[in-house]
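Following: one structure in structure tokens, then a few remarks.
As you look at this complex, bear in mind that one protein chain is not there, while each of the others sits in place.
When the chains are written out, they are named A, B and C in that same order, and each has its own residue count from 1.
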Amino acid sequence: MRTGKTYWRSLDELARTPEFEQWLHREFPENASEWTGKASRRNLLKLMAASFGLAGLVACRRPVERILPAAKGVEEYVPGNPMYYATAFSLGAAAYGLHVEAHDGRPTKIEGNPQHPASRGAAGSFAQASILGLYDPDRAKWVRKDGRRSSWEEFEKFAAGRFAGQGAGLRFLSGEIGSPSLEAVKKHALQRFPQARWVEFEPVSQDEPMAGAQLAFGQPVRAHYHFEKADVILALDCDFLGLDAPTLSYTREFARRRKIGTPQDRMNRLYVAEANYSLTGAAADHRLRLRASEVAALLAELAAELKVFGETLRVLPAASGARRKWLAAVARDLAAHKGRCLVLAGPRQPAVVHAWVHLINQLLGNAGATVTYTAATWTPQTQALKELASEMAAGQVSTLVILGGNPVYNAPADLDFASHIKKVECVIRHGLEEDETAALAHWTLPEAHYLETWGDARAWDGTCSIQQPLVAPIYEGRSAAEVVALLSGYPHRRAYDIVRNFWSALSEPQWRKALHDGVTPTPPSAELKVTADARRIQGLPLPPPATGVEINFQPDAGVWDGRFANNGWLQEAPDPMTKLTWDNAALLSPATARSLGVNTGDMISIQREGRELKIPAMILPGHADNSITLPLGYGRTRCGRVGRGVGHNVYPLRTSGAMSIAAGGKVSKAPGRYKFSLTQDHHSMEGRPIVREATLEEYRKHPHFAHEPHQELFSLYPEHSYDKGNQWGMVVDLNACIGCNACLLACQAENNIPIVGKKEVARGREMHWIRLDRYFSGPEEDPEVVYQPMACQQCENAPCENVCPVAATAHSPEGLNEMAYNRCIGTRYCANNCPYKVRRFNFLEWHKDIDQLQRMQFNPDVTVRMRGVMEKCNYCVQRIQEAKIKAKAEGRRPIRDGEILTACQQTCPAEAIVFGNINDPNSKVSQLRKQDRNYAVLAELNVKPRTTYLAKVRNPNPELV
Amino acid sequence: MSQATNQTVAGVLGDFATPEALLAAVGELRSRGYQKLDALTPFPIHGMDEALGAKPSRLGYLVALGGAAGAGAALLLQWWTGAVDYPLVIGGKPFFAFEFSIPITFELTVLLASFTAVLGMLALNGLPRFYHPVMNAERFRGATNDRFLLVVDAADPLFDPERTAALLHSLGCEHTEVYKDE
Amino acid sequence: MADLAIRPQDIDAELNPPLVTGGLTYASITEKISAITESKTPRAWYIAIGVTGALTAVLGLMIAYLVFTGIGVWGNNSPVGWAWDITNFVFWIGIGHAGTLISAILFLFRQRWRTSINRAAEAMTLFAVACAGIFPLIHVGRPWRAYWLFPIPNTDLNMWQNFRSPLLWDVFAVSTYATVSALFWYVGLIPDLATLRDRARNKIRQWIFGILSLGWRGSAHHWKHYEMAYLILAGLSTPLVLSVHTIVSFDFAVSVIPGWHTTIFPPYFVAGAIFSGFAMVITLMVIARQTLHLEDLITMKHLENMCKVILATGSIVGYAYAVEFFTAFFSGNPYERFTFINRAVGPYAWAVWTMFTCNVFAPQLFWFKKIRTSIPAMFAISIVVNIGMWFERFVIIVTSLHRDYLPASWGYFRPTAIDVLTFAGSIGLFLTLFLLFARFLPIIAVSEVKSVLHAQESGH
Partner (left out) sequence: MNAIFPKSADRVFRFAVAGLVVTAGAAAGLYAYFSHPKVLDTGYTPVQPVAYSHKLHAGNLGMDCRYCHFTVEKSAFAAIPPTEVCMNCHVRVKPQSPQLQRVRDSYARGEPIPWVKVHRLPDYVYFNHQAHVSAGVSCVSCHGRVDQMIEVKQVEPLSMAWCLDCHRNPAPKLRPVELVTKLDWQPDRDPADIGREIMRTKQIHPPLTCSGCHR
């Protein structure tokens, strides 16, 4: 049986590889200096080195700059004990604060930083999975010149000559910069090269919202929503719980307004109008199926209903029919909650829509209450990139420095970036991957992973965090700031110096505190008072509904814009709505599918502006008719082993004129079928009381609606009593759960859960310990969606235990259904006899092909299961044991409520999962179990599950039910 | 046949064509006081035991003991391993209960009973016994085919090779043969 | 046996027409049966065993591949954790039951017509159980740890088995069954081995059969204990054979899965086992009868009786199916109901209807004497029944698993080539063993047939 500790063994093997020799010789000389006796960083490293033999060497790869352990970490390093460091992860310009757990110098697990406003202790799926990127064996490792391996020294020599002049024909292209220190370096570079220009581009950008603000307020501003204050929310094509940043803090605030303890409690109400079925739509109390291009019209109608421009002015078309009824109700509801409601539009909506939204919020008295604004500087990214492209086409660009991003793959198709880049005399590419762009560059420079290098990051609300590394670059990676500093002769060259110098205002104690807390003392951006100009907005022409079939481009829940394509965890994490893994698909409504005569899995051809795309179709109930959603980020051609050729690339259809919503698409059935790998192929609950749901009305009438009447249950045998000591239990609030994959990925990272690949998922062999069961209910065209996280229920009368012939799964006195992998012989009888089907079997040796480096991510506290054994959720028993041992050692008897957090609970942005001791009447979990909404799935089987659920309650508008 | 001198007469064998003739002959010899008789037949002849005055087999009692031992062993095994040596809470069931012990108890009962039946049978028959004087007889092989043999052991007080053979002839035996021990 | 051979009250209609025909005598019976093992091996036999041997080799390869690669080479998945592996196991165990039934139960019921077929049927039992035994062992994820299924005292782990698990009950039931069947079979063989010993002309045969027959002399004392032992074994085997398939059915009946958790499983499984077992006996005996010219010993009477048994048990099975559906409907349990609706019309309906056709409808043809006395017809139907009974197990296992309580966990099972080849290989093993038996051992119980002949002649 191999285990988390295997990495020691593999390290011995690793020790024989050249890279390792290199580390050896690079690290030790500089460390081999003084031994001060007390725990200085250096001797810590050597302690580890010595303690673990070669294993420690990885630890020794920690940079020698001083780093301080974070809150939970012990100040002095103890070999074998995990340490926690605060750092930050950024996606585009949105940064999230993290705590990273490191074992013996190997980062193994990511948690949210509770003190960071954008994370609040949660970490989304991207942040959770980003740790795998650190150990990605296919990362850009070396400096390359024309594809041949080179070195930083060579590049520095080259750069010294190349970057001498005023920067004529020099262009920088980077992703959106959220790092203050990098901005400083950028500023310096532009001073150093006055004729140079710098373009920032994100495939998923804030262009439209910013332009909208420009229209409304005459200046770009960033809007911040305060869901905790909002009683009524209208989200227009805005997935603020899913992909439209900054989702974590929004989710938390929103979820807090959905949790009700008693029928008397008040709940917020969410209206959603959208084309694709998003997580936000799933959480809605009322969802209006609507083509994205019709949102503008809807908004206008709403304005009419709200009499935004007074009785007299009747320039606006009024809605008709059902939509009118819906709108009227929504309008009344909003009007009735002036200052306590909220209207939002998604970043995919055109500027004018955002302008209208700003205006409406203002008139509803929400501005300053539920929505506040902060100043922002903005240059339209797509426009900028377009100009750059034309310069390149005209041969005016002699040197192009591409920092991050992957424009060759994801620049708008009409810019024809891939061919224009060939006209550039010298392309220098700095990035994490050797991707499509790197392939066309003359110099490729490896970028350091954010866990490898120093940096800083600004969150949505302006809060800044220091991004501190946990290991020195595993390969030759350097940060973008370092590269620009090198090119522009910035006074500081090493990432640490650049960052520390930028924050030189911080005194050493402040700096230490900033590192320790994960947030700098600099306050968030100041609130900005702005007023929308009603007259101007009224004059704005409304974009007409899209002709032909409308096409929506959306970031993907798995690979975002393609940057996570080589991340196996994200590839295998099922899409929250479609449950599709290792793929993207053209999502369309049943009606549209019928009209096209296609079924799920049929290939379709989409033509637009002379470009064609062939992609398999997937029917998504509840999708708007005559509209197709295309998730971005797949079909990568030059990418690591994991992501290469997975799915279909939809960028070729995406033009600078239609970055989000494209009109005039021609869609037809194309020959051929395509095989999807879904983790769930049945979508109806078959009328079974699995997820129990009621409206607030019903709940108030029948507070016990969640309790199924079934006859007295008893066992033939005298039952064991579980009334002593800790009795672990879990409660999942279905009202709060929004179905994002954060828990699933957190569990995967914590418990060394393998990736099985597309073929095996299709066979039904995925290994995730948590399933996010997604059920549709209601009409196929316009169903409602409920989510139910389903992991081992830890039954007291566990059917799985009875049938195991070798007693490999038994019950602990604390009520855990334990799985002893090393006793298991793999009859699979337990899985067959599990009514929840939450046991997972290692059908093959999933870890066979795992790179030695990737094994460094393994959690050493959890056995790595070999083929032929069964596994399943065990409430993170390793965390329970750790806490118990700690409690004992400290002579502290009882374990505090909330002292043990399961991985899923800890990362859940909605705080939907609560774990604790059900034997302690005051514990949070016991309190929740007392609620009316609390019920056990399949309770009638008398298996006595320890995990129970709080029934879902929706809060529909009485006018609309 | 004619071998070393140390050969002793072991008995005389009479070869009959039918079971009925054999039965009759056995009855006659018994009435004349012969004790050490045996009949070798290709299949069991009903009434032969009575004719030979053999007591019914006591194998049944042995088997009963074997079965009891099996049951006891099974219960002991399940109780000791489950409730004494390493009690584990499994599926909320007791460490030991008769309900779930029945199947294995039954199986082991049958197993040990069957072993006793077979081994007991062999033991009572003194098998395996690869050599027996009667196997020296020419006609012995008929006994597993289609002949019905009556054997008078030399140890019988009334035994006399000639007279016994003659007597057998008089009882309708087609052929008699004196067989020797090594 | 003798005591039943000549007691008038035991004589029933079964004796007419005679069970031994063609004016056979004791000697000619001995000659006829022994000759099979003594004569020169026919070419056909070599061809046959060549084919079956090759199949057996395939089984070996498949097992090796499985052990070195993992259960993943089969189609099993989550939720369908068991599929062909356990289907084959139950199938073979079922086949085995006819042998024990013929040798034990019919013996207790004084059915003298059993004598011509019980030897071969018992042999079939052994070989079927051998095939069955393979699957539980290789279906586990870590076969090299399969010995943990047996309560071997272990000084290092101090771990024991879980005696609550039906799978462990299986281990005991199947191993007991295999052992007892082997004993029973061997005890029955002893007198005939002695016959072969005494017919043997060359030293090797003399030694081999001399040792195997343990020095049997056919003495009255031997017969006395022998008959008692045989009677007792029959008495033990009868409840044993019932218990074995009862316990096999517990694997399912004791679980919580709709479609498995069913109280009628034990009788239903036993009936099914006898059903499939007799079908297999017919399949084999018809072949043996034709190729080895045993028409006088395996008479039409024998075959017809077996057809009747198949008709009866087939009807019981059909009744069980009906009851299952009715209970599901009547119980009002939504999960139970769904499972059976899903069987009838779900993705596996094709398998379910194959099962119905083969097991319920096909045997009904035996109502017609014409059909149950026609060799080709009974042969064809026996094959059909074998297929049907394999599908019964497949249906019970797979259709119940692939859609149980939570629709989100539902799945579908597709077999792989390895699945198919493994099963084919097990058939190869079964036939190979049977061919070896038919070649080297008396396939008909010589001494028993003689006693039947004696009964016949002594004027009944």
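One rule holds in what follows: a contact is a pair of C-beta atoms (placed from the backbone, for glycine too) under 8 Å apart; a residue touches a chain by one contact, two chains touch by 3 or more.
Just so you know, these numbers come straight off a predicted model, no measurement behind them.
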item	value
Contact list for the unshown chain, restricted to visible chains	A, B, C
Hidden-chain contact residue, picked from the options C:Val67, C:Ala130, C:Met159 or C:Ile427	C:Met159
Touch criterion as defined above, residue of A:Val862, A:Ile895, A:Val937 or A:Val953 at the omitted chain	A:Val862
Among A:Thr437, A:Gln878 or A:Ser926, residue touching the chain not depicted	A:Gln878
Absent-chain interface as seen on subunit B, which is shown	1, 3, 86, 88, 128-132, 135-138, 140, 181-182
Absent-chain interface as seen on subunit A, which is shown	1-6, 24, 28-29, 31-32, 35, 37, 43, 46-47, 49-51, 53-54, 56, 74, 78-81, 810-813, 816, 818-823, 861-863, 874, 877-878, 880-881, 885, 888-889, 891, 893
Absent chain, residues of subunit C that touch it	154-159, 197, 206-207, 210, 215
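Going forward, only the chains that are shown with their structure count from here on.
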item	value
Overall pattern in which the protein chains touch one another (line/ring/star/complete/other)	complete
Rounded Å distance between subunit A and subunit B, as computed from the means of their C-alpha atoms	82
Inter-chain centre distance, subunit A versus subunit C - centres from mean C-alpha coordinates, in Å	58
Contacts with two or more other chains, residues of subunit C listed in rising order	159-162, 164, 166, 168
Where subunit A touches two or more other chains, by residue	799, 801-802, 804, 807
Subunit C partner contacts - residues on subunit A that touch it in the complex	680-688, 690, 760, 763-765, 771, 773-775, 788, 790, 799, 801-807, 823-829, 831-833, 835-845, 866-870, 937-938, 941, 943
Subunit B residues within the subunit A interface of the complex	88-94, 97, 99
Subunit B partner contacts - residues on subunit A that touch it in the complex	715-720, 796-802, 804, 807, 810-813, 944
